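What you see is the complex with one protein chain gone and the rest in place.
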Amino acid sequence: MTELDIARHSRLIDPQLHIWGWEIPVYLFLGGMAAGLMIVTSLLAARRPERSAAARWLGFAAPLLVSVGMGALFLDLAHKIHVARFYLALRPTSPMSWGAWILVAVYPMSLLVALAGLDDAQAERVAALAGRAGLGGLVRAARAYALRHAPALLRANLWVGVALGVYTGVLLSTLGARALWSSALLGPIFLVSGLSTGAAFLLLFALDAEERRLVTRWDRAAIAVEAALLVLFLVGLSTSGAAGHAAAGLLLGGPFTAEFFALVVVAGLAVPLLMETLESRLHLGATRIAPALVLAGGLALRWILVVAGQA
Amino acid sequence: MTFPVLPPLELGLVAAVLIGFGFGFVLERAGFGRANKLAAQFYGHDMTVFKVMFSAIVTAMLGVVLASALGLADFRALADHATSGTYLVPMIAGGFLLGAGFIVSGYCPGTSFVAMASGKLDGLMTVLGVIVGQVLWAELEWRPGFARFHGAGDLGNFYLWELFRLPARSGPYVVALAVTVMAVGCFVGAEKLERVLAGRSDPSAMPTPAGRPGRFVFAGLAAAAALGLVGLATPTGARESGRVATGLAPLALARRVFDEPWKLRIVDLRSLEACSAKRIPGAECVPQDRLGSLGLADASPGRDLVLVSDTALDGVPAAAASYRGRVLALEGGWAAWEAFALTPPAPPTAGAPAAELEAYRLRAGIHAAMTGMKAAPPPPVPAAAPGAPRKAGGGGCSG
Partner (left out) sequence: MQRNPDKFWNPYLAGVALGLVLLTSFLVMGSGLGASGASLRAGIAALDLFAPGHVASTPPLARAAASPHVTWLVFEIFGALLGGVVAAYTSGRLRGEVLKGPRIGNGARLALALLGGVLMGAAAKMTRGCTSGQALSGGALLSVGAWAFMFSVFGGGYALAWFVRREWR
């Protein structure tokens, strides 16, 4: 992306403000999902020392997803060679600068927590794999360190996850030129949406019954909070003056209404919430459809907000 | 409040998702996501498809009938809006083809979506097949050889009460009652048939018996049909003047004259002199007292009849009311047309909004086209169409 630190939006002065393509929503989605995964896996590890094999391995999902997301982000950079400059300075007023540093913290934190979450046999397999690259000793040492400081690391991992989740929303909301994004609620919305997509990602794998019950409950709570925040977001925008009113109109009768309500509200929130509630009420078998819908809805939310914000 | 509501496009799409949700949910719960159950209809031992479909048709029909009896909707206007025209030849041929595809694939296009949603791979294949078939015929339908078949038997918007030559006012109600009676009769017959064949039915497609709820439904449908007939006897505003011609604004008429003149039959009811001097392109000059000589009752109903009089028309002349197609009246009559199409529009002031500019361009274009036209050919001599009485159509239960 081109560094944007302007707050004006005039077609005559900046004819090319519509510059963010598919890479940004994908990055925001994967980043938010990784944040949610860091939070959920930390909570799960703190709740239950005994965990299924799948839940243990899934600790590695967060750094993996962040890497894929950053790959998409890298594709979007106008000056790829300049990526290093993010790390030459910390500009406290720029969310992009903050994000770059948060991403740096994500890797060691989530990898250490993931290593600590493995049981001994799994850790041996990882160490053997790393041993081929000559890193076996490093992995064992890191795991020993992580096990010694497990409670503190879990807490830190949780907060880095929260920071990452909020940052994905704040990244948009500091660009004051876009009326749709100029809401303080965007950070919390992206955080809870990331939480629910992270939980949904876990539900795609073979968790045991008790883990599934917990994660489903968190997912339902996150969906409900997200729906409430979205209502507040739209109400806040439409009562905030002409520009905000027009921006909210994009989603309330304007050209993005149908996509927003069909993909995000109905398919991404209402239907999975209904299915997950009925699953526990009627004791139905587990399904991967509801989490898949949550994931699709999370991607659609970011996609529509990014595209509509630039309209 | 009158129906239909017709929300703006984007809100309508949101409504579409909700309505579709109900559609898919009910289809699945009725068993329409299961190919064996659908196919069993054609082996006689499980009439679920027939029962569900006809009770749905009767319910929706009675709902619309009741709404029109209460003056909330207009059956004819709603039907004109919601149904396609009747093209008898491709519809019968396509019906057979669709029936064949139905028994081969086990689904119809709508239920295949539901089957796909519930994880059935054969449903997915059918959905893909339907997509291919739709595109295939869309590629063919307009090519020279196929276009004639695709448009053959064009009767316009044509309804059962017109087929049976019932009056336009009471027709929908009478036919609705008849359809209800026929459907309930068929339901009872279907129950009997299932019981007779129950011995050799296979367990994969067991019929679901009517039971007590079924009898309630029969009674409810009969009661609703009776209510509709009662509503017919109570005069309400919408039906007092007999057949009411739908209004057609000058702009809409101008658009249709340009876009699809072959679907219009414009009849100018003004005096012969006035009409000969100036008229809407393609109009026939038939003074009102000679309208009967056109034999409109037996004319092909494929085109919409547009009536043009001096000023706004109050009530359709009897001779035009017998026309079986749509009858439209030009709103405001010739005076409105003259003011709209034959008077140059006032140019918009500087800084006018885009919508106003657009309207000006459109009107200026219409004005130029209508007044710059070459002199129209002499009006055709009105001649009575030889009226062969129509053969009464067949009906009855399909079972």
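Just so it is clear, A and B label the chains in written order, and each chain counts residues from 1 on its own.
Definition applied: a contact is a pair of C-beta atoms (placed from the backbone, for glycine too) under 8 Å apart; a residue touches a chain by one contact, two chains touch by 3 or more.
Only a predicted model underlies this, so the values are computations on that prediction, with no experimental measurement involved.
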Omitted chain's touching partners, listed by label: A, B
Hidden partner chain, touching residue among B:Val130, B:Leu307, B:Ala320 or B:Ile366: B:Val130
Residue of B:Ser105, B:Gln288 or B:Ser322 in touch with the missing chain, whole complex considered: B:Ser105
Contacts of chain A with the absent chain, listed as residue ranges: 258, 262, 266-267, 271, 274-275, 278, 282-285, 287, 289
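Keep this in mind: only the chains that are shown with their structure count from here on.
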Separation of chain A from chain B, taking each centre as the mean of its C-alpha atoms, in whole Å: 50
Touching residues (chain side chain B, partner chain A) in the complex: 8-11, 13-14, 17-18, 21
Residue ranges of chain A touching chain B (in the complex, touch as defined): 253-255, 257-258, 261-262, 266
